[in-house]
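Note that one protein chain is taken out, while the other chains of the complex remain in position.
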Amino acid sequence: MAEKLLVNPIDCEGHGACAELLPEVVTMDEWGFPIVDPRPLPPGLERYARAAVSACPTLALRLLRE
Amino acid sequence: MTATMENTADAVTELPRLLPPRDGKTDGGPEGKSGGGRSHDFRIHAMRYGMLTYRDQPGILIGEAEAAGLTGRGGAAFPVHRKLQAVLDAAVKRRRTPVVIANGAESEPASDKDATLLWLSPHLVLDGLQLAAEAVGADTAVLYVHANRAHDVGGRLTEAIAQRQAAGIDRVPVQLATAPARFLSGQETALVNHLSGGPVTPTFPLPRITERGLNNAPTLVQNVETLAHLALIARKGPRWFRSVGTDAEPGSMLATIRRADGQPRIAEVPLGIPLKDLAGDLRQDGAVLVGGYHGTWLTGAQALKLTLDNRSLAGAEARVGAGIVIALPADRCGLVETARAVRYLALESAGQCGPCLNGLPRIAAALAEIAGGRARSKTIADVERWAGLVSGRGACHHPDGTVRFVRSALRTFAAEVDWHKRGHCSAANTRPFLPVPQGTARSENDWI
Partner (left out) sequence: MLINVSGINSHTVLWYASRATGVVALLLLTAVMVLGLLVTRQGRLPGLPRFAVSGLHRNLSLLAVAFVVVHVVAAVTDGYVKIPLTAAVIPLTSSYERFWLTLGAVSLDLMLAAAVTSLLRRHLSRRAWRAVHLTAYLSWPVAWFHSVFASGDLRHGPLFLLAIACALVVLGGAAWRVVAASGDVPRAERVGLLMTAVHARDKSRNRERTPAK
């Protein structure tokens, strides 16, 4: 069961919580917006990914089951 | 609209198919839309193409579309049968009646083929719309068109629809809707957003509109030319459709061609036609833009070896797109033209997604510097970095397409870039060549 992190760029306002909570998968660009690694989530990071998803103040992140 | 039609009639391949033959006998006027005559009269249509025959069952047309290998003519070339099937499946699964939308927004400024088609063969489009509605079981149909640039296409379409209603041809009533004058107005989630009463800005692509679109119903959005092809496939069969084009990409398409004189010409061509047959007299050191402002600049040398189909163009990182082929005149500068177009593309961003909002204006400004000979040493590197940051990170493909266009310009006009660094420009003519609309969107009202 592979999962992928997906950001809705319309809802995203660049709060930046996700990059802090999941730096393995999310980095910030020079404008403060998340660059999300499009590959499936590495094993063991699901918990942190869920934390990042729930920490987003605009609910712009979601976990997609592939 | 001032496009003229090119006669690519070929006795063996039976072109043109969608547009009336340009033999002077049919449409009153000598060319294109400056005449047009009464081609929106249903009786003329019936004489030329015969009557529309419904299948009387949903789904049947889907098999015919698959056998014909029909792909979308709006730019994405998505297999039509797969889209129809997706909508039909969603309708069954969710027990919701679907909606079908004929996309005639043609928001790409350099394209004129949809406007021409709607002017000259509206009934083919309307037939296709009815057939598509039947195939997916829709009860609502919308014809979404650009507020016409020069002629009252809305008026003609209203008449055409009314005639069909009166004659009882249409089973699903057709509503006419106007697309706002924005570059994104043809984007499928944006148009659904607009038809739902909102601005013509894209929405997040999930769930897909085939699943949940207008009024939350499964929605089919199909380019008007695609529907016209569907109407003919229904009459003449998939094998007829495949009698022109290539095996992998069968059929014909409408192409908007601009040569050195800048006048748009609409030609119905078989897929796989050599670019040199379209671009006029093409020099090795010339340049051709294929696919419009989300397309790709090719060198003359490249273009001379390529044909108008995705398999051939893929080698040069280009795509057929909506069939726009523009030959850059020898006396113009490709960088200056590209910078002007990219400025327009940046201003047409919906401004919803951080990367696009931030990246496109910066790229546009950098290109203006390069074109104006004011580039600094890091300008090109900046453009490359921003291009990488912007591509694939929006809710729609506007940033991706713009980046493709920009990168191809920097590649194809690399020598020109060097010239500009030294303060020179090879252009003898500074008059704008690529068609770029003047007005910009200033407020929310411009998106409604």
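A and B label the chains in the order they appear, each numbered from 1.
One rule holds for everything that comes next: a residue touches a chain if its C-beta (ideal position, glycine included) is under 8 Å from a C-beta of that chain, and two chains touch if they have at least 3 such contacts.
It should be emphasised that the depicted structure is a prediction, and the values quoted were computed from it without experimental measurement.
The chain not displayed here makes contact, within the full complex, with A, B. Within the set B:161, B:271 or B:346, the residue that contacts the chain not displayed is B:346.
Checked against the full complex, the candidates B:43, B:93 or B:374 give a single residue touching the omitted chain, namely B:374. Screening B:257, B:357 or B:371 against the full complex identifies B:357 as the residue touching the chain left out.
Counting over the whole complex, chain A has residues 11, 13-17, 20-21, 55, 57, 59 touching the chain that is not drawn. In the full complex, the hidden chain is touched by chain B at residues 199, 201, 343, 346-347, 349-352, 357-358, 360-362, 364-365, 368-369, 373-374, 421-423, 440-444, 446-447.
Operating definition for what follows: only the chains that are shown with their structure count from here on.
Contacts from chain B toward chain A in the complex involve residues 202-204, 206, 352-356, 358-359, 389, 393-395. Of all residues in chain A, those touching chain B in their complex are 6, 8-14, 29-33, 35.
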